[in-house]
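Note that this complex is displayed minus one protein chain, with the remaining chains in position.
Entry: chain A
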């Protein structure tokens, strides 16, 4: 220091990790929620803006997207919150065996979700090149697919990490807990998109 100092307390006994808003990771994750949430909000605003230009939604000649794949995706992703909550709790208790078990279950569910998502694209009943309606429907599904794939990749790396010696570090459990929080954001953002892609075209038609 370039100024004379006076010692007025010691920090050595402070803990070196904590969950939730006490950790820096949590704030980073929340900031990315805000960025991605804003992105989805603008995509949704664009959806309604383009809808205003049409007489019908979907425009005539087009059928609304078929419900099966998207609805299955929605049910499975909602159910995935059960192992997700369990993995978060296990991380907070630093129960490595439970973390392993539930992370693997979640990854298996993600594989099912990936297949369902691919199927969804085939059941939209419109191509992105057909008209602006097709473009925005594809855009919403594509944006969420990117979101989903990113978190899946992230979770694979983290799960692999938890099978190495690095799982001994307390902060890795904070990472697992915050990753579980991110997964909640993934399925929460899907719910309005599901309504916009599959149901608004049925209600507006």
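A few comments on the model shown:
Assume contacts are C-beta pairs under 8 Å (C-beta built on N, C-alpha and C of every residue); 3 or more make two chains touch, one makes a residue touch a chain; residues count from 1.
Keep this in mind: contacts and distances are computed from a predicted model.
With the options "von Willebrand factor type A domain-containing protein", "Predicted Zn-dependent peptidase", "Cytochrome c oxidase subunit 1" or "sn-glycerol-3-phosphate transport system permease protein UgpA" in hand, the undepicted chain maps to the protein name "Cytochrome c oxidase subunit 1" (source: UniProt). Residue-level contact of chain A with the missing chain is found at 1-18, 21-24, 27-28, 31-32, 34-36, 38-39, 42-43, 45-46, 49-50, 53-54, 59, 128-136, 138-139, 153, 157, 161, 165-166, 168-171.
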